[in-house]
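A protein chain is absent from this complex, but the other protein chains hold their places.
Note that the chains take the letters A, B and C in the order they are written out, and that residue 1 is the start of every chain.
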Amino acid sequence: MLAALGLNSLEDLVAHLPPEVLLRRPLDLPPGKSEYEISGWFRARAEENASAYACFLGAGAYRHYRPVLVDVIASRGEFLTSYTPYQAEISQGTLTAIFEFQTMICQLTGMEVANASMYDGSTAAAEAALMAARITRRRGIVAARTLHPEYREVIRTYARFAQMPVTESAYEPASGNLDLADLEARVGEDTAAVLVQSPNFFGVVEDVRAAAEIAHRRGALLVVVFTEAVSLGLLAPPADADIVAGELQSFAIPPSYGGPYAGVIATREQHIRQIPGRLVGETRDTRGRRAYCLTLATREQHIRREKATSNICTNQALVALMATVFMTVYGKEGLRHLAEQNLAKAHYLARRVSRRFSGPFFNEFVAVCPRAPEAINQTLLEKGVIGGLPLGRFYPELDGCMLLCATEMSRREHMDLVAEALAS
Amino acid sequence: MLAALGLNSLEDLVAHLPPEVLLRRPLDLPPGKSEYEISGWFRARAEENASAYACFLGAGAYRHYRPVLVDVIASRGEFLTSYTPYQAEISQGTLTAIFEFQTMICQLTGMEVANASMYDGSTAAAEAALMAARITRRRGIVAARTLHPEYREVIRTYARFAQMPVTESAYEPASGNLDLADLEARVGEDTAAVLVQSPNFFGVVEDVRAAAEIAHRRGALLVVVFTEAVSLGLLAPPADADIVAGELQSFAIPPSYGGPYAGVIATREQHIRQIPGRLVGETRDTRGRRAYCLTLATREQHIRREKATSNICTNQALVALMATVFMTVYGKEGLRHLAEQNLAKAHYLARRVSRRFSGPFFNEFVAVCPRAPEAINQTLLEKGVIGGLPLGRFYPELDGCMLLCATEMSRREHMDLVAEALAS
Amino acid sequence: MNGKARTHVSQNEPLLFEISSPGKRAWQLPPLDVPPADPAEVLGRDRVRAEIAGFPEVSEVEALRHFTRLASWNYAIDLGMYPLGSCTMKYNPRINEAVANLEGLLWAHPYQPESLAQGCLEIMAALEAALAEITGMDAVTLQPAAGAHGELTGLFLIRALLESRGNPRRKVLVPDSAHGTNPASVTMAGYVAENVPSCERGMMELATLERMVTEDVAALMVTNPNTLGVFEQEITRIAELLHERGALLYMDGANMNALAGIARPGDFGVDVLHLNLHKTFSTPHGGGGPGSGPVAVKRIFEPFLPVPRLVRRDNRWALDYDRPQSIGRVRAFYGNFGVMVRALAYIMAHGGEGLRKATLDAVLNAAYVRKRLEPYYEPATTAPTLHECVFSDARQARHGVRTGDIAKRLIDYGFHPYTVSFPLIVRGALMIEPTETESKLELDLFVEAMIRIAREAEEDPELVRTAPHHTRTSRVDEAAAARRPVVRWRPQPGCP
Partner (left out) sequence: MNGKARTHVSQNEPLLFEISSPGKRAWQLPPLDVPPADPAEVLGRDRVRAEIAGFPEVSEVEALRHFTRLASWNYAIDLGMYPLGSCTMKYNPRINEAVANLEGLLWAHPYQPESLAQGCLEIMAALEAALAEITGMDAVTLQPAAGAHGELTGLFLIRALLESRGNPRRKVLVPDSAHGTNPASVTMAGYVAENVPSCERGMMELATLERMVTEDVAALMVTNPNTLGVFEQEITRIAELLHERGALLYMDGANMNALAGIARPGDFGVDVLHLNLHKTFSTPHGGGGPGSGPVAVKRIFEPFLPVPRLVRRDNRWALDYDRPQSIGRVRAFYGNFGVMVRALAYIMAHGGEGLRKATLDAVLNAAYVRKRLEPYYEPATTAPTLHECVFSDARQARHGVRTGDIAKRLIDYGFHPYTVSFPLIVRGALMIEPTETESKLELDLFVEAMIRIAREAEEDPELVRTAPHHTRTSRVDEAAAARRPVVRWRPQPGCP
């Protein structure tokens, strides 16, 4: 090939670069390694991590059983190694799966349209706030303090640069629910969005309707956030929301030290042109057969550039596919049974410990610790159990508390160990 | 569907069976389990096995690195979940891969035709002996004592029922090679086949040409058996053999507690109609395009029934595909380098211990133990190393010896541990 | 075309050898941590080979693409119904693959100490027990690698038992409807196969056997339900007859998918039977294997079973090699362990109830297909059938369309064909086994395709005779392949 180009060496190909930019030494990296060595190195790293521990951490990343079909399908080269489905005629597989994903998200959330995915729940929440601002042409954001603390941090970052003021509304100290009176007081004429999470960070199920009424009374939109998607199998959908922004990690997406996950934004039909991210729509081919394609691209950066609804381009397609397969495997009945098992496990554990909040909860709750949460966790670690998340870091007022999560994977004997550690 | 059949219940479907054959109770098996439970149960079993041990066992099952492409390809549903490629028009994938397999086996062994696979090396060896009997119209089998002891047992079983007498020829006590004089003495006018393994069970490379001369002088065929396919990357191919029967486990087929592996039989063109098992051949489709199909079916049981060359039907296609991918990944250069690494590792280890035999060896050799081999292995186990195979079980005269194998996966520090244990 | 399939662009791909070129590579090796050994020096120059002429050299992406493209030319259970009669092409659950690929199982060496192989042995023990319960037999060997290998092992056992009684006898009776492996195995076991004719409805008749079971007869090899899908109604009396005359009843268990949970061969007089884990127990066929063909026997055969036997000693599993009457080994090591893992996972997923339900669903699906196709195709029997249904091409043959043509045309309709021309007792047989894992939706598409083809056979027989029309490879010339067999690639003169 060099010959065909009339060149003598590969170096000639970059000879036209300004001499001062050329790197005159080899990169300072270890020499290339074989598969065997690479696999050995990563195995060693994997072994440095916790493994074979029972784990009661939730807080935005949940341990649910991953049906084997998920990886069987998501590892197929045709899904794994294809690009964004710009060329519909050879991407109908991906497009059809996304269309099904969008539909199932609507069915689950009670919304009318859902996009093809966002980076994760936190950025979905932040983009939902920006979207609300575009729709309402207002700037204020009121975020519940019971919204995941890291989500609130992301919202704050996005809002700071978008010059949107953020306030946080309090929770009822007894129930762990949103303090509706406080919320009411914070929503004003410039409030674009009220962001509420349900089940909230404490696991407590919120009164979405009441929050919606408060928001709507002042012309603001209600954004309902979820981090534990399995709860949608059992809980009434947030149908009173204007926008739903969620994290689908619970749907067979591995915890993977925090990512890749898949966020999603769903909303009402009327807001479709303000939704960020990709959308797949139904259409026909030239022979009149049903087909799918990316649609409403005029919202997006590659057409609208600086006026786009968002800068998002690459999203989390393959991870959303995992969620799609998960929803397919569990289906209507299975998802409910799964949610009920989560409910049962968490309530079994909760009955054995001292709960901090009285509000109804799904599979997470806050426990009051008789000793420092860190000390309790240390005791548990020695028994092969990773305990709950000490809350002092995020809520100074909950310094002696931990957030515990039980899922269908939590075994009774481990829950009994946790209960024991929390009793002493 | 029951309605369409005019039935009331599923039971009606079997109501015509003689009443005395019907099982009137549920099967006494544990109730059906979920994926999660099944995976838990097998994980527990897997953990009861050795894991994370270094291992110096060979003896017909070798630990070689398995390139990741092997499972990526062999787990594709189109290969995994298809049947024998009877219907060529929708099986060209499998057929083409088998054609390539047959070709590569020929290239490796120096033979002219190879079949699509046998159950394993041991049954390939036994069937090769039967094949030789058909070709020569003789009955006697002479098997080298240095042929894998379990292979010899299989040959004995097959031969017993085929009424074929088996004798075993000795090895030279010093070199571990075939005792050619003894072989010469055993080959007679009714000898159909001489079976020799190279590298033999002691790891020693045999003089195939000399064995061939002895066999041929009396009108018998020479069957060369191999258990360590990686040796073919470096050793002169057994081109003087009439039939080569081998085990391909070394080619990225997991040890998997003894199976599934893949045997193969290769031979000269002239014997093609006596070869057992499936063969893929090249042909054309009606539009003149190259295509592949199963061929020479008239050798096989489904056409020839009691007169078939063998009863084999299902073979080891998917496992042979793994070997095909392995051969593709390593290719001409890689297989040689791999074999050279095996050679280097085994010779490194051998130089540090007392070898029982002086013959040239590839990646296995017999070590003389200063203490009982079992005791040495116990010491090694405590250091996380599975030592060699004590040979007393198969060769009483080698009671104080063990068979050690080193491959590219053997690490120097573990070999040093073995050397140390064998020194004390 | 139709509702089940369309055509789509499909990648071509030359043979590996044709895309090969020197220096391309898909491999890497770690650096040696020991000094290299000079092959010529340590082995002797003449023991070292020259380069492997013609062996491929491709890059990693080329290797992956090569096989991915090849894969896309295949049909598979994962793509749709695969109604090959006698093959029980059911869905292969992926949990089976997942557990079979656990490292502790995958990397277990057959000679690792028993104390460090208890997990493997426990799996084998659990499977032996489950198969004994399902079949109603007393003992099971897992060593045979496939169905035919099981047959051979079973016949070895029969011969060994009879030899121990003083006379191995000479013949084994095999019904004319039997699978080709049966007579072939008979020969390999040193017996002479004798054909038992079936009655018109496809069953064996006691009267015939009364005549045929002489002192020379070692055993009858029956497939039950037989290859027409018909349960041998006289099976218990046949077993009695054999036993009275000192002969044994061997059952080819390939069709256990019609019986599991419903009837147990051990209960109706069978002495020895083999199972196909790759049929009844859902392990994948892999384009032709691996399988596993366990043999289940009555107690009298136990001493003869292949070594080693799995035994419980001191509260753990051990392998017993000390079995003086054993027929010896039929295979190195312990059988296709990885396949056993999958089969056990399948049994665990189903439990007793689930197995029975699967059997009934398999029978239901076959009955439904039979019922819907009877108006269009000639049924091979009037007897009730179980897990499969067989037709003949008699009606279509009138238009010059044979079973093989109908099969090829099914491909255009997006299906894998049924089994063609088997069993031999049916002229132009179409042998259809849907299995329990097909949905009514898929069955209906299949039935509709079959009906349309029946119509095409009348209206446009040439269309059917020249099928398939929608595949990347049109009808393949099998006769030409056999005439001048080319079974390996060779460089073309003038090409690299």
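Keep this in mind: a contact is a pair of C-beta atoms (placed from the backbone, for glycine too) under 8 Å apart; a residue touches a chain by one contact, two chains touch by 3 or more.
Just so we're clear, the structure is a prediction, and the values are computed from it rather than from any experiment.
Indicate each shown chain that the hidden chain touches within the full complex.
The undisplayed chain, in the complete complex, is in contact with A, B, C.
Out of A:167, A:270 or A:298, point to the residue that touches the absent chain in the complete complex.
Of the listed residues, the one touching the omitted chain is A:298.
Among A:146, A:250 or A:315, choose the residue that contacts the chain missing from this document, as touch is defined above.
Answering carefully, the residue with contact to the hidden chain is A:315.
Pick out which of C:30, C:80, C:246 or C:461 touches the chain that's been left out of the picture.
C:80
For subunit B, which residues reach the chain that was dropped from this view?
Within subunit B, the residues touching the omitted chain are 32-37, 68-69, 72, 77, 90.
State which residues belonging to subunit C touch the missing partner chain.
3-12, 19, 24, 28, 59-62, 64-65, 68-69, 72-73, 77-80, 91, 93-94, 349, 411-412, 414, 437-439, 441, 468, 470-472
The definition used in the following text is that only the chains that are shown with their structure count from here on.
Report which interface contains more C-beta contacts, comparing B-C against A-C.
When A-C is set beside B-C, the one with more contacts is B-C.
Between subunit A and subunit C, what is the gap in Å from one C-alpha centre to the other?
46
Using mean CA coordinates as chain centres, what's the subunit B-subunit C distance in Å?
Subunit B and subunit C have C-alpha centres separated by 20 Å.
Please output the residue numbers of subunit C that touch at least 2 other chains, ranges allowed.
Those would be 29-30, 64, 68, 95, 97-98.
Mark out which residues of subunit A touch at least two other chains, giving numbers and ranges.
35-36, 68, 72, 77
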